[in-house]
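This is the structure I have questions about; it appears just below.
With one protein chain removed, the remaining protein chains of the complex are shown where they sit.
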Amino acid sequence: MTTPISERLDDLDEARDSGRRKMDWAIQHMPICGALREQFEADQPFAGERIGMAMHVEAKTAVLAEILAVGGAEVAITGCNPLSTHDDVSAALDAVDGITSYAERGVDDEEYYEAIEAVIGHKPTITVDDGMDLVAAIHEDYPELIDTIIGGAEETTTGVHRLRAMDDDGELDYPVFAVNDTPMKRLFDNVHGTGESSLASIAMTTNLSWAGKTVVVSGYGDCGKGVAKKASGQNADVIVTEVEPRRALEAHMEGYEVKPMAEAAAEGDVFITTTGNRDVIVEEHFEAMQDGVLLANAGHFDVEVDLDALSDLAVDTYEARDGVQTYEMADGRRLNVLAEGRLVNLATPIALGHPVEVMDQSFGVQAVCVRELVENGDDYEAGVHAVPDRLDKEVAEIKLDAEGVDFDSLTDTQAEYMDSWQHGT
Amino acid sequence: MTTPISERLDDLDEARDSGRRKMDWAIQHMPICGALREQFEADQPFAGERIGMAMHVEAKTAVLAEILAVGGAEVAITGCNPLSTHDDVSAALDAVDGITSYAERGVDDEEYYEAIEAVIGHKPTITVDDGMDLVAAIHEDYPELIDTIIGGAEETTTGVHRLRAMDDDGELDYPVFAVNDTPMKRLFDNVHGTGESSLASIAMTTNLSWAGKTVVVSGYGDCGKGVAKKASGQNADVIVTEVEPRRALEAHMEGYEVKPMAEAAAEGDVFITTTGNRDVIVEEHFEAMQDGVLLANAGHFDVEVDLDALSDLAVDTYEARDGVQTYEMADGRRLNVLAEGRLVNLATPIALGHPVEVMDQSFGVQAVCVRELVENGDDYEAGVHAVPDRLDKEVAEIKLDAEGVDFDSLTDTQAEYMDSWQHGT
Amino acid sequence: MTTPISERLDDLDEARDSGRRKMDWAIQHMPICGALREQFEADQPFAGERIGMAMHVEAKTAVLAEILAVGGAEVAITGCNPLSTHDDVSAALDAVDGITSYAERGVDDEEYYEAIEAVIGHKPTITVDDGMDLVAAIHEDYPELIDTIIGGAEETTTGVHRLRAMDDDGELDYPVFAVNDTPMKRLFDNVHGTGESSLASIAMTTNLSWAGKTVVVSGYGDCGKGVAKKASGQNADVIVTEVEPRRALEAHMEGYEVKPMAEAAAEGDVFITTTGNRDVIVEEHFEAMQDGVLLANAGHFDVEVDLDALSDLAVDTYEARDGVQTYEMADGRRLNVLAEGRLVNLATPIALGHPVEVMDQSFGVQAVCVRELVENGDDYEAGVHAVPDRLDKEVAEIKLDAEGVDFDSLTDTQAEYMDSWQHGT
Partner (left out) sequence: MTTPISERLDDLDEARDSGRRKMDWAIQHMPICGALREQFEADQPFAGERIGMAMHVEAKTAVLAEILAVGGAEVAITGCNPLSTHDDVSAALDAVDGITSYAERGVDDEEYYEAIEAVIGHKPTITVDDGMDLVAAIHEDYPELIDTIIGGAEETTTGVHRLRAMDDDGELDYPVFAVNDTPMKRLFDNVHGTGESSLASIAMTTNLSWAGKTVVVSGYGDCGKGVAKKASGQNADVIVTEVEPRRALEAHMEGYEVKPMAEAAAEGDVFITTTGNRDVIVEEHFEAMQDGVLLANAGHFDVEVDLDALSDLAVDTYEARDGVQTYEMADGRRLNVLAEGRLVNLATPIALGHPVEVMDQSFGVQAVCVRELVENGDDYEAGVHAVPDRLDKEVAEIKLDAEGVDFDSLTDTQAEYMDSWQHGT
């Protein structure tokens, strides 16, 4: 995988047309990126920069890559998950001036890391990650590049979590923006994006219904909240499992049942994991489940459902539908795993990833973070950095403006009141 | 289209395998039909009967056809919509003992009616319709068959509506059960089935999000209620249009905005029609719409959105995505029509129709209605008949039993209390 | 209780002022009755009629009584529940020209029936009931009046249920409109009115919260649906108990847990009965309940919770708060009964009955039904009658007009389409 995708595909023209059409649809519904594109085209803020990206290569991400290129950058991109790449989009992207794409769907582990190394081979001055694979590979294998790297930006909960651990160990050697943690990402992408797209992907992969189903949601962070809320909004009865007492209480006070997985396992019809942790559903839980349950993961890695243990328990395994692997137990029960335990909103055959509009928000923040690194990179020391509030607000205002939503602003008297404390009852 | 599908397909074995796999998945999640299958297999209630069916030929309907055949019937089936047939399922069905399937996707109007005539050629003693095409064709062109027909069953709102009009005119010459109107169908299939599957189909066809969208739902009958409720449950802001004052008030009291379409047209991001009527969205509305809107129909026929008028207005028309036809206006606005204005939960390329579980309920009622015609057909005069309450309750009890849901029953004292009226304050 | 309330109250002027103020507030928020008042004042449709009423005598009902009097009727009114009368409103009503009010809060059983007889003493030509006490008393004790009675109107589920039983026995000797069953009543009063007012009354009587509570709702008719929906909307976790399989299934598909009361008893924090039946919560259930539960009834009569059995079990009983009776069990558990098991939205000390706006709808229908009896009474035979659809629609249109809600109307082409059946696919 050390060559761009364009050198590997048959029917390259057809793929590029198809990918381009997907990108056109996406940009039509990405007003933030659209506005930034105009700004970048005029200002050329990224002239002379080399941007390495490891992200899900589908239409929305492609729009981000393209507006960076339009802004003057040389972009090299590959996937951050072997099953999430759309080859046609990868090909269309590779055809854009200033962009090289290595991403291809279905590569094996070795090829996956070769492609990451190919991106690193471009000697990026800025990295844009979804899962910190680029940051990790550079720190482990190419530390010599770090001197010329201005900084990076990281998209996901899991990536930021790992970056902080690395930072705590004193091992993160350039500044990285925690895009995941901004209000503009966290409150929208995780809640609405993961929630809606996971449910739609499950429904359309299985042709099953939510009404009356018992849906077990593991983890009640932003993703879990979104999944629980949207499932409840389709008339499912939701059970939440958690390990943090405040989150457990929050779910309880929202009206959901909260239980240990050991109890929930026997009650659920659908299980959706969102914890970012491993071994959330394991052997003892499989033993307790009912015939016909669905198992889906909406967390970053495919470690939440212990598929090894499930394989060991199964007497037969077959593909019941595209994207549905059925594990048949000795007692006849059938446990149906979606997308091999990978991200269910990205990795089933029909999955499309997050909705376009929520990605527009995340990628808008990504884009202004990259602009910030170019403009003010010297202000940031090595380590994980919160996205400056002014950038996040800028993106919110672009979005509201595009949606035609007007809102109030503080009068001087009000601003003064909020700043003062000399007021009595 | 006067030959069974098996004589027309290439790769017949592959199609049959694929169709069979879809049917196996469906029956796994159709406990009512599963229970009835056992009953019918043992009792052979349909021995000697010929059942003609015109329904959406996909996996769930196939399960209904199969349990009728298992119960002894000779079944002939074709589609009730040229775009809703799954050829693989049609082929798998045609391979079942006692079943002949004529359904094929994408036939033209002439072929569509030829296939209906082929079914009628089997001289059915019972008809099972989804849109009353069989009833209509028999009355118009084959009145000589009516003497030997015991009766029929009709699945949809639209079909029942048309049957009642025919009955009012004294032109319906055999008894037909209005399956659509039973609590077991109306309260579940229309509300949950149409609602969930329409939204999931739109989301997965467009990769767009519901959160923050203004969704205009036309018609606030059971289907409209379902669509509005599920869209609201995905954090859309719902506007309802109606022509009946009580329904308009009901929507208003539910918390939705109610407006004439002439006003809603300018505000909506997504329009979903569920009225069963024609010309719901017409030229004046197209003129007022914003760039990028989606237009989808969840009512039976493709007459709700006036596509002729839209074509006349458009300066360019192209397929933006599979299942999405974009009409570009002279002023640059793009109006995106899904599934050519046909049923959006059935007719987009990825659509799967209603969820399996809600169809299990409708088809459970269909199956016991067919059994009722065989057992007690003489009790029913020509005309539209409500499904007897005892049959509807029987199906509810089978379902609750299968779901493991236990519920209370009246004590003698309570039953007596409910029957009496000599009680004071 | 054979004298009007004005002859019994101290501080009559103060009571009348207070009652009048309550009525003024109500009519301010009752646009339907307001519009009908203008119509009745101009047309004097009730001139010469004597209208007997047995209803909850509080501000909203008073507005109905007053617009009938304004329309020319002689009105005699008493309560339909000893605990629901507001004495000040009763006094203000008694001061209105043409109205005599016998209602007083807290009367005993004997006095209650004396007041009903006092109303009957006015020889009503029309009866307006909430629980059919007037109809029952006339048929049992004053059959000689029936000849001069044009007809009646009945407000509640329970009353209509009892009337139908009476009609089935051939014992109902004049026509009565089942106001309760109209869309304008059933879809709004029962769902929104009972739901909202029951929850608000419980919250403000106990100062307790809904979030995170397990609320057991008995009965899933319109009232139960309203209570469940509103409780869920306050973030309670709802369990439904039912005896009818379709309703049980409907609750299950809505996402609620459905169980027998024998299981729900141990899980609930709050129990709200809406069945219209007796013995819904009995000894075995009290035995299983947790310490601190609340027991409330939203059904017509105080027979749903078996208070006799609860008293027998209790080792101590005391009033923990106004409107809350605590029954302490031998094992220390405290079961808290609200409003002595009577209608919780009417009979707690702070309760105000249904919200003004939903009563405006019911009473609008009552008023046009009374007008219909005067205008077309001869068209109706003895027995229970559905409210004619045109009357119900008239009220809906008045309401929408008052709320400023505009809606669509069918074009001729559409009306024709809906009436025809000769359309193909």
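Labels A, B and C are assigned to the chains in the order they are written; within every chain, residues are numbered from 1.
Quick note on the criterion: a contact is a pair of C-beta atoms (placed from the backbone, for glycine too) under 8 Å apart; a residue touches a chain by one contact, two chains touch by 3 or more.
This structure is a prediction, so every number in the text was calculated from the model and none was measured.
J.: Pick from B:Met166, B:Met184, B:Ala211 or B:Val356: which residue touches the chain that isn't shown?
T.: In the complete complex, the chain left out is touched by residue B:Ala211.
J.: Thinking of the whole complex, not just what is shown, which of A:Asp97, A:Asp147 or A:Asp408 touches the missing chain?
T.: A:Asp408
J.: Even though one chain is hidden, which residues of subunit C still touch it in the full complex?
T.: Touching the chain left out of view, subunit C contributes residues 21-22, 24-26, 28-29, 59, 188, 192-193, 196-197, 199-201, 203-204, 206-212, 230, 232-235, 292, 320-321, 324, 334, 350, 352-353, 355-358, 403.
J.: Considering the entire assembly, which residues of subunit A contact the chain that has been omitted?
T.: Subunit A touches the missing chain through residues 80-82, 109, 112-113, 131-133, 136, 161-163, 165-166, 183-184, 187-188, 192, 241-243, 245-246, 248-250, 252-253, 258-261, 263, 276-279, 301, 303, 392-393, 396-397, 399-400, 403, 405-411, 413-414, 417-425.
J.: State which residues belonging to subunit B touch the missing partner chain.
T.: 211-212, 232, 235-237, 252-257
The rule we apply is simple: only the chains that are shown with their structure count from here on.
J.: Grab the C-alpha centre of each chain and report whichever is closest to the global C-alpha centre.
T.: B
J.: Which whole number of Å gives the spacing of the CA centres of subunit B and subunit C?
T.: Their C-alpha centroids are separated by 38 Å.
J.: Could you tell me the distance, in whole angstrom, between the mean C-alpha positions of subunit A and subunit B?
T.: 36
J.: Give the residues of subunit B touching no fewer than two other chains, as numbers and ranges.
T.: 188, 192, 403
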